[in-house]
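So that we are looking at the same thing, I have put the structure below in structure tokens.
Only a single protein chain was left out; the remaining protein chains are all shown in position.
Right after this comes subunit A.
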Amino acid sequence: MKVIRTAISEFLGLFIDDGSLALFVVILIALVTAAVKTSIVSPLLGGGSLLLGCVVLLIESLYRAAHKQR
């Protein structure tokens, strides 16, 4: 059981370092997907929003990490 738990946490660790960043990225992707699937935005605009969103979330995460260390 412990081995499985360790394996799962190691696998999740591949994708999650800053938990908030991972959560916000998942929320961003879900929102963009919903917007594209309901035709609120075109797929290309969705892709562009994803790029912009990732940039904003990365900057926010970096700012938070730097601020935490002050």
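A few points about this structure:
The criterion applied here is as follows: a contact is a pair of C-beta atoms (placed from the backbone, for glycine too) under 8 Å apart; a residue touches a chain by one contact, two chains touch by 3 or more; residues count from 1.
Everything that follows uses one rule, which is that contacts and distances are computed from a predicted model.
The listed options are "Sulfide dehydrogenase (Flavoprotein) subunit SudA", "GDT1 family protein", "Hydrogenase expression/formation protein HypE" or "Carbohydrate ABC transporter membrane protein 2 (CUT1 family)", and the UniProt record of the chain not shown names that protein "GDT1 family protein".
Mapped onto subunit A, contacts with the missing chain fall at residues 10-11, 14-18, 21-22, 25-26, 29, 32-33, 36-37, 42-44, 46-47, 50-51, 54-55, 57-59, 61-62, 65-66, 69-70.
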